[in-house]
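Before any comments, here is the structure.
A single protein chain has been omitted; all remaining protein chains appear in their positions.
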Amino acid sequence: MTETNAILWLLATPMLSAPLIYLIGRIIIRLRDSAAENNRPGPGRGWLRVPGWLALASLLASFVPLFIAAQPVMRYGVARSFVGGVPLAMDGISLVLAATSLLLGSLVVLFSMPYMAGEAGEEKYYALLPAVISTIIGLGCANDFFNMWVWFEAMAVSSYLLVAFYTNERGALEAGVKYLVQSAIGSVMVLLGISLVFAQTHTLRLDAIAAWAGQPNMITLAAGVLFVIGFGVKTALVPLHTWLPDAHSQAPSGVSAMLSGIVIEAGLIAMLRALGNLPGGLPIWGQILLGFGALNMLVGNMMALRQKQIKRLLAYSSLSHIGYMLLGFGAAAIFHLQNPAAGGFFHLFNHALMKGLAFLSAGVLLYALHIASGDHVPLTVDDLNGASKRYPLAAFGLSVAVLALGGLPPLAGFMSKWQIFVGSVETRDLTMILLVVFAALNSVLSLGYYAPLVNRMYRKAPSAAVQAGKPVSKLMAAPIVMLLVGVIILGVWPGLIESITQTAGKNLAAMFSIPVAHLLPMIGR
Amino acid sequence: MLPILVMLVIGLPWLGALLVWWAGDQRSRQQHALAVGFSVVTALAALALIPFSQTVQTIVIPSSGVSGNGYGTFTFSPDGLGIFLAVVATVIGSLAVIFSVDYMKGEAQLGRYYSMVLFFIGAMAGLVLTSNLLLIFVFWEITALCSYALISFYNDDPKAVAGGMKALIMTQLGGVGLLLGAALSYGYLHTVDLNEFLAHADQLPADVLSVMAFGFLIAAAAKSAQFPFQTWLPDAMEAPTPVSALIHAATMVNAGVYLLARFFPAFADVPYWRDAVMLVGMLSALLSAIMALVATDLKRVLAYSTVSQLGYMVYAVGAGGVFASQFHLLSHAVFKALLFLSAGAIIHSVGTRDMRGMGGLGKEMPAVRVVFLIGAAALAGLPILNGFWSKELVLEAGLEGGPLWMWVVMLIGAGLTALYTMRCVWMVFYAPPANPLRHIHDAGPAMRSALFPLAIGTLTTWLLAGPFSEFLKGIGVEEETTLEIVMIVLREPATWLAVGVVILGLLAWWQRKYLQILTEPMQDLGVMAERSFGFEAINRTIVQTIQGWAEDLRGLQTGLLSWNVLAIIVSLVMALLIVALGAV
Partner (left out) sequence: MDISSLLLAVICLLGIGIYAVLVARNLIKVIVGLQVLVKGAMLALIAAGQIAGQPEVGESLALTVIVADTIVAVVGLALAVQVRRRFGTLDIKALSTLRR
């Protein structure tokens, strides 16, 4: 494997393993069913775990090409490859997306093995997770609009199936339907935007569009707006976010972690790529990002404040964290600075870890208190009372996760928020400084719903649900411990992944800048 | 040697926190032993730092490979001011931990208690020893986290949880001021190093420096429970009393005063800043003294008194008397910790915090009465005790550096301090007992071994005034010997005026029957004070309004697919309009 075809292997490994896992899973189930019919001993329970282990193996194996492909990215800022005539380019942004999705995905698969044990359609689950991850990596590496749309749509379809996984539950079906309809409308808008851009610039390649010599006009502006709204449905910009609380709370906990942690961020990255490569390098796109960012931060926090269901609360809080990322990216887009973008990418990575930790710990509690007894009711705030006595690790994990999300040191969430805020103030612009104060106040407000959860868990009097709860398998503990370690280490040593996030930040700032070719006429050369 | 000591002072308590948690709540004896051991060794390490106060050495921990990323390098530069506060934090911390062995005997979730206390001690030491603004903020927030966790330690009590949340939110709101200041320092000077900032502060545009100065003032006021943020400290008294002594009297609340003292050289010339600082201190001192006069909960009286004394320190900083403020900080830390821990012993025995349920405890708790009286005398500002010397220095600094009318108010405040102190002492120890048949035991051995050194300290720390001034030379304090300082205080006529006012205050309580003509018109003031002059109402209104808006906003999530799609379409149209209008 050389550096050039590493990207190919990175995409192919999870993507090709998906149908394989499904096939093997169905074969095992067929064998088990026919054995049961004929009263013969068939494959035991251990065999049912095979799809899960295969999914984990394929994701872990993908780390190798990731590492190899990362080398030229870190050295030169970009790595290119050709896959059947389609050019793929992996830059810092793609690297962040790929690394986050693989890391979170592996932990989610590990977590899901006991969580989803015995569910109908388990093999579909383990096939879909690597599929989603490979589409996200592809989305990050796409170099032209159409490629990007295809990966985007593939990601959307895989996630529809994962959201509506519990087909026996009305809530999951409702959430799935709404997600599908709204997401499809977003896709249509993206297609319209692509057609406008294509009609105007006569090319679909992102770098060619960025270098287009014409002046930005109504067509390109309209295309940009279509991209914002179209990708924005997937990114859960307010007021396009209405599918999110339902989808993230009704999905299985591992899927919730993936959705909040990486799927909506992939939508954000797609939007950034589309906007950044629009001709003209206009500041309006950054301003739109900032506007939506402020809206997201406020609405996300206010809606989460009154939630009584844990997963819904966490879903709304994802809205506000997208807001913080938009703040950093918007500042970088308008002022072409690297630090706020690096902070935004750092927050993307951290948010995946923290939200993953939160959803997985909540998942442990949901499993132990409800699912193991066959109940599909949502985990409520009252169920958390006194959970720390019987489920110390899950309680500690959820506490650390929510306090990290609230931006308390020495945890990861604080460090990335710091970089975003300080980087945004670097612009020395009054509006940016006011936005930073707004964001900091929002961060304080979020503690108003995060901290009471911690208080509830460490009560002495347990809730009825906790008293009746079932024990929890060790496999669920491992990803929680790993995420805990990650969140704490990044909080103490923010420079650990600095090289990756700064590269991505540089890419973003460059993307939104006016290309050099446009500046030459201005210099009169 | 110095880097190792600094790492020990911050790292040992954190290691201890981890080990106590690891030991598990089943092994409570080991937890007690570990906590005491680690806190004492930390205190010794901090004391070992004292000889290094004049060497200017910076300890650097690289935070990353990329420079200019907004984090700076993690530097620690221990100087006199920092080492002094670190010693106060760790020594009083270890005494509070020793006291806890008796106080928290048999409590559940002991691991959580000790690890939070130890985590706090390390963070407080780190706060004052570091010179990186990011780290100051980090340690600031960690102390807020530990404070919240310890106030709401009894999670099953809604009052405790509410108190913890209030403390967290209010101090975090103030923290935004600190965050903004640090971000502005980076934005305009490209450094988050405090020494570099102090050196180049004049290069900042005037309005940016103003914003930083007032931002830091807001942060300091919120942390030290000064006006208008004073409402969280009385509610924080739900915490176990050793925590109240350590965090809410002797250490964390001093962080605000520390911040003001540290950054005073940079902000002193910002227009209206010093006046604002003095005003904040004065209002806090006066209003909380009045509130202490009408409170009936023993810990609340001490809490209001803490706010009031911190007001004196803030007032002194604003007037330019940095030495006076730090000296009063030292005295206050010692005598307030003494008062709180004694109060803890009392509450532990009697079972209530309401002073109307006490009375006549002098007979059953003679040891506690003696130490409490010493602390109370220091608080009131009676001569010989450390409180007297430091309070007089504060008043003198105020007279020199601030307007006369403020000095008069502060003088009245000193009289009120004596009055409420006397009231408190009388209600607890000398009033007729509320329930003569109760069974009270005196303080246990661990409690006494914590109270005793603090009482000695209250009697003697003023003798360290001279070496203390030498210690703080680094921040521009004039070096004098103890005798010189003593003579300055004794020679000032203002001192004797203040002593007169204090004695008036004591007499006023003693002869209160005859002063009833004066007190009747003041009843309304008393009622206002009980309602904390409307601040509680303001807090409640803000919280209810936000909760109300949040509840109403939930209506947006209708659950109807058609509405959701409509929202998407409307957003598209509006965005197109905005962009089109913007491009025109």
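First chain written, first letter: the chains are A and B, and each begins at residue 1.
We adopt the following convention: contacts are C-beta pairs under 8 Å (C-beta built on N, C-alpha and C of every residue); 3 or more make two chains touch, one makes a residue touch a chain.
All figures in this text were calculated on a predicted structure; none of them were measured in a lab.
Participant: Thinking of the whole complex, not just what is shown, which of B:A206, B:L504, B:M522 or B:L560 touches the missing chain?
Facilitator: Within the whole complex, the residue contacting the unshown chain is B:L560.
Participant: Pick out which of A:A175, A:L278 or A:L379 touches the chain that's been left out of the picture.
Facilitator: Within the whole complex, the residue contacting the unshown chain is A:A175.
Participant: Of the residues listed, A:A12, A:V64, A:V78 or A:L204, which one is in contact with the missing chain?
Facilitator: A:L204
Participant: Contacts of subunit A with the missing chain: which residues?
Facilitator: Touch with the absent chain occurs at residues 146, 150, 153-154, 156-157, 160-161, 164, 167-171, 173-178, 180-181, 184-185, 187-188, 191-192, 194-196, 198-199, 202, 204, 245-246, 249-250.
Participant: Under the stated touch rule, tell me which residues of subunit B contact the chain that is not displayed.
Facilitator: Residues of subunit B in touch with the missing chain: 554-555, 557-562, 565-566, 569.
By our rule, only the chains that are shown with their structure count from here on.
Participant: Go ahead and note the Å separation of the Cα centroids belonging to subunit A and subunit B.
Facilitator: A distance of 41 Å separates the two centres.
Participant: Touching subunit A in the complex: which residues of subunit B?
Facilitator: 62-66, 68-71, 108-109, 112, 134, 137-139, 141-142, 144-145, 148, 152, 155-156, 161, 164-165, 168-169, 172-173, 175-176, 179-180, 182-184, 186-188, 192, 546-547, 549-551, 553-554, 556-557, 559, 561, 563-565, 567-568, 570-572, 575-576, 579-580, 582-583
Participant: Show me the residue ranges of subunit A that touch subunit B in the complex, using the header's touch definition.
Facilitator: So the residues of subunit A in touch with subunit B come to 177-178, 181-182, 185-186, 189, 218, 221-222, 224-226, 228-229, 232-233, 239-240, 242-243, 245-246, 284, 288, 299, 302-303, 305-306, 339, 342-343, 403, 408-410, 414-415, 418-419, 421-428, 433, 436-437, 440-441, 444-445, 447-448, 451-452, 455-456, 458-461, 493-496, 498-499, 502.
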